[in-house]
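As you look at this complex, bear in mind that one protein chain is not there, while each of the others sits in place.
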Amino acid sequence: MNNVLKFKNKKTDVAAQDEIYNFAYLDENTKRMIRRALIKALCIPGYQVPFSSREMPMPYGWGTGGVQVTSSCLTTDDVIKVIDQGADDTTNAVSIRNFFKKTANIETTEKTSQASIIQTRHRIPEEKLKEKQILVYQVPIPEPLAFLEPRYQETKKMHALSEYGIMHVKLYEDITKNGHIETAYAYPVKTNDRYIMDPSPIPKFDNPKMNNNPAIQLFGAGREQRIYAIPPYTEVTSLDFEDYPFDPSKAPHKCSICGSNESFLDEIITDDDGNRSFICSDTNYCNQRMENN
Amino acid sequence: MQPILSVHNLNKYYGNQVGCKNMNLTLYPGEVVGVVGESGSGKTTFINSISGNLIPDSGKILIETGNETIDFLEISESLKRLLIRTELAFVHQNPRDGLRLDVSAGGNISERLMSIGQRNYGNIRQTIFKWLDKVEIDKSRVDDFPRTFSGGMLQRLQIAKNLVTSPKIIFMDEPTGGLDVSVQAKILDLLRKLVRELNLSVVIVSHDLAVIRLLADKIIVMKNGEAVESGLCDQVLDDPQHSYTQLLVSSVLQV
Partner (left out) sequence: MYVSVKGGEKAINNAHSWLSEIRRGDVNIAELNIKQISEQLTLSVDRVMSEGSLYDKDLSALAIKQSRGDLIEAIFLMRAYRTTLPRIGSSKPIKTSKMLCLRRISATFKDIPGKQKLGPTFDYTHRLLDFKLLADGEYEKAKIEKYDDKEIPHVLSFLNKEGLIQKEIPSGRTSKDITRNPINFPLTRSERLQSLSRGDEGFLLGLAYSTQRGYARNHAFVGELRTGYVEVQFEIPELGIEINIADVMFTECESVNQFKGSKKIPAQFTRGYGLVFGQLERKAISMALVDRSMRWREFGEEYLGVAAQDEEFVISHCDNIQATGFLEHIKLPHYVDFQAELDLVRKIREEYKKNEQRT
């Protein structure tokens, strides 16, 4: 409740209609419920904790899970960064950043290193994260087994009993058919040697960044009402075979702006003839490199 | 030698109806026990109750893993499921119940291997080929889907899928039940060969005395949910004591 009062007293410049909402939109009881789910999730890395997701003022599938997790973690001292596809200025990232600006009047940044909370859709920033940072992933389908078995009633059992044979059968079938594991994004991982987890639709290029990361990684799936987490310094391995090891590959090009050949690249079509060029998907990373040069 | 599986006073009811009652069984390593009876005699209920498919109402099931004796009905669900996919195997009458039809033949065989932690694709492929060979399926069919297989081939595939991890105990429910007579004979031949070569420990259920006579060392004859007679297969079938067994034996001999 203190937050509410502080917030309301401090912010006189907020339009009258916004004042009826609590700090960071959600009421304190809801935030507490979500924080409990988060703590449980951190205690059991990779385990999907059901939570009573709220109807948010943005559509399901557009980051409502991530927004609820971020909202529940926010304090007035936080500095927040929001990215979508690696970029700070894509429409949905802008929209979510504005939401927090408006409902929490919080400081925002585009610099990865300066953010205390980073909400992301589909990417992990290129710059290494540090302790005390929180990375919040927006998750569309939290269940890594969903495309093999759509029923939660079944997948719940499979997780509980570690019945993951079918997951590897899928990888076996991929290699048999194509000589490769076909998954390019949302590549399943095993967390802390126990739960198979969906890393959200990040490119597999980003998977190794999850492993042993000093930051807290939180995953929110609003529509599917699930929260899961990876505590700092936790082992996260991508599923593979010894003789077909996980390959976090990316396009074999350099960024045509900053010249990096280490970052994940977006392909852009530059003219009507279909000529292509590649640029960093992480816009902040690219900008920083340009500034430093 | 210790029995690998022993069942004591097992009971299973469906409401007021008897599924099976006071059932006992001892299975030694390398032995085949046949359970015979007409349909409705409770033999399928019995095999399902001792293999983890059904939960019996009372009784004891002890499984010897080599390291320890496991009280099958008292262990946690997760340990039970682990046993089911490693040490136990179940061959269904209808192979479609035991196979994933949208996964290739090789993929089906690979599942148990990978669920016990094998992670080398090349080795897994080798093992798959070895087993296709053992069950006499042409290796070229390895990447084909089961839906393109004949009934007999499906049953061979199901057998390979189950045996690939060398399970300690194999349960078979009418493994030749749904097949043509000529195909039945071939599957029986295959089973007999595998039992001998691999020294399998098997509990097999069939309504067909000929199947049991061919494969089993010991026999349990069931009627109305109870065992009416049991003993060494040759002994029971050559000199049946119970009138029901006599009826069964005579009806087969007349054919």
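By written order: A and B. Residues from 1 in each chain.
What we mean here is this: a residue touches a chain if its C-beta (ideal position, glycine included) is under 8 Å from a C-beta of that chain, and two chains touch if they have at least 3 such contacts.
Predicted model only: the values in this text are computed from it and were never measured.
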item	value
Displayed chains contacted by the hidden chain, counting the whole assembly	A
Residue of A:76, A:92, A:162 or A:237 touching the missing chain in the full complex	A:92
Omitted-chain contact residue, chosen from A:45, A:66, A:125 or A:140	A:140
Touch criterion as defined above, residue of A:42, A:215 or A:265 at the omitted chain	A:265
Chain A, residues in touch with the chain not shown (by the definition above)	20-22, 25-27, 30, 50-57, 59-62, 64, 84-87, 89-95, 98, 121-123, 140, 151-153, 178-180, 182, 184-186, 201-205, 223, 225, 249-251, 257, 264-268, 270, 277, 279, 281, 283
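As a working rule, only the chains that are shown with their structure count from here on.
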item	value
For chain A paired with chain B, centre-to-centre distance based on mean C-alpha positions, whole Å	47
Residues on chain B engaged by chain A in the complex (per definition of touch)	77-78, 81-82, 85, 100, 103-104, 106-108, 110-112, 114-115, 119-122, 124, 143
In the complex, chain A residues that touch chain B	160-166, 168-169, 172-173, 175-177, 240-244
